[in-house]
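Complex shown without one protein chain; remaining protein chains in place.
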Amino acid sequence: MAQLVETAKELLKSGKVSYIIGYTAHGDNGTKPFIARTEADAEKLVFNHHCVNNLSVYINKADIPENGNIGIIAKGCDIRTITMLVQENQIKREHIYIIGVNCNGQVKDIGMNWEKENVAQKCALCEVRTPALYDVLVGDLEDFEKPEPTTMQLIQQIEAMTPKERWAYWQEQFDKCIKCYACRQACPLCYCDQCIVDKNEPQWIETSPTSRGNLSWNIIRALHQSGRCVGCGECSRVCPMGIPIGILNVKMNMISMRDFGFKPGMNINESTLVGSYNFTEKENFIR
Amino acid sequence: MLTIENIYKPDLVEIIDIIQETPDIQTFKLKFKDPEVQKNYSFKAGQFAEYSVFGEGECTFCIASPPTRMEFLECSFKAAGKVTKAMSRMNVGDTMGLRGPYGNWFPIEQMKGKNVVFIAGGIGLAPVRCIIKNVLDLRSEFKDVTIVYGARSVNDLVYKYELEEWKNMPDVKTVVTVDPGGETPEWTGEVGFVPTIVEKVAPSGEDTVAIICGPPIMIKYTFPVLEKLGFKDDNIITTLENRMKCGLGKCGRCNVGNIYVCKDGPVFNLTQMKTLPDEY
Partner (left out) sequence: MNEYIITSTNINQLAGELLNEGYNVVAEAEDGTAFIAVAAGSNVILNPFGKPTNLSPKQYIFPKTETLFYYKKSQTDVEIIDPTGLGHKTVIFGTKPCDSAANKILAKVFNWDYKDEFFNKRVENTVVIGLKCGYRDAQCFCTSVGLSPESGEGSDVFLTPLENGDYLAQTITEKGAKFVEEHKKMFDAISADKNKPVPMPEAPAKKFDAAKVKVWLDSNFENEFWDGLGDLCLGCAQCAYVCPTCHCFDIVDENFDYTSGRRVKNWDCCQFTMFTKHASGHNPRSVQSDRFRQRVNHKFKYYPDRFDMILCTGCGRCSRGCGVGMDISEIVQAIDNLK
């Protein structure tokens, strides 16, 4: 879209940012992440229904040399992540120029056609189609048909199971895991310099893709994301085995909301749940 | 029950002695638990083995004892990671595993009839020690033998007992040095970085083979000195202590460019090293 490209060109020309992380067309029916460093690069930036990636993963992860500020093209869900990253001191607010986009829904995965059954689950209940935070906003809002909330339905299905049934369900899911750590690498909020699975003195979490090792890994990740995950769904999207791991995080989010009234990444001025100290905590061991 | 040959299965060895070389470096003397294995075991100086601490894992070191002395095998290590730290907590009498020998070896046959210069730094003396002792055990087959060894400080010198032995040998020139600042008041050896001392000792490169092992920075600064002294690239030999895991050329970890350190190495000459990409 023209407005996006012009904004990006302007930012790069003025030197306000040293590069912009965005999307560029790739293949017949998709986009892929792209780093625009020059005005010529900026011409290649796009935004459409095939921009499901959460680009804020590159804020911490990439080996991209940084000399100055960076720009990023981000949807509402991505910006919730950026908000969390700023609140967790991973990047200073003034170092990241957010080009917010009004989002009209995204496909579940790269390369899919834009139609109702292919709309990403996170779009079914999205409250941030206009992002809560940005430096500039581009694009217009348009209606689109929301998908069946199959994720919420699955969560309710599991909630209705007995503990034994739930255990059997997750055993079956986690047995498929191959420990590729795509879920961890695609998650913008998984940024530990050395992940707990990579620590081997002692080996806290088994590295083998056995039932025991997989269960430990997936549960520890869900616990480490509790109160932080914004539900961008990247983990589920990138899992090659189709394990619905994201629902563990969604469920933990529901608990954060219920017990602490906290929704990650909605308000950059509010304290985060697990990143702040509150004298009115329920548990007295923490006071 | 498995009826296949399991290339990943180690032989059992017993720790028969532990020598504390420096505060963080130890030497283990190991003997195979099965006397048949001990009797039939052979290896060449420069080869390495995979040492197991059951429950912790395996780690890779060269065999530090020479093949001319087969009553036991020795390895020296610094407690740096998970397995080596577990090793440093072991006692005489404990059981470990050993797989090997793997890799290639120092070209001792090509060294015969020539002068030999050994240059090592810090724990780098461990892989060189096996070939030093191998050469000294066959002393008459070589011309001049020179040993230049240095460490950060007097405390960090390994094989102190052997350095004394070598210093007392009339047909071996042994020069030991410590880094500036690492000397003690009683220190009578040299003071200076290894490359500087090599330059001072100035062994001629003519008809001489140099074997060098030590921290990358020491090697980096010693190569030009050797070049100036007339050493040919083919005659400068080092052993690469890259991260290895299976030792069998399969797991991919030690793959650097076209070579696998565990199969094509760990011993390389400078000509070969120069063809390797800078990834080790």
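By written order: A and B. Residues from 1 in each chain.
As a convention for this text, contacts are C-beta pairs under 8 Å (C-beta built on N, C-alpha and C of every residue); 3 or more make two chains touch, one makes a residue touch a chain.
Since this is a predicted model, take the numbers as computed values, not measurements.
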| item | value |
| --- | --- |
| Option from B:K114, B:K143, B:K232 or B:K245 whose C-beta touches the chain left out | B:K245 |
| Identified contact with the non-displayed chain, of B:E21, B:E56, B:E74 or B:E190 | B:E56 |
| Chain B residues that touch the omitted chain in the full complex | 1-2, 4-10, 12, 14, 52-58, 80-81, 84, 91, 93-95, 97, 216, 242-243, 245-246, 248-253, 255-258, 263, 277-280 |
| Contact set of chain A toward the excluded chain (per top definition) | 26-28, 30-35, 53, 57-58, 61-64, 110-111, 176, 178-182, 184-186, 198, 203, 206-210, 213, 234, 237-238, 240-242 |
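Just so it is clear, only the chains that are shown with their structure count from here on.
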| item | value |
| --- | --- |
| Contact footprint of chain A on chain B as seen in their complex | 81-82, 85 |
| Residues of chain A touching chain B in the complex | 200-201, 203 |
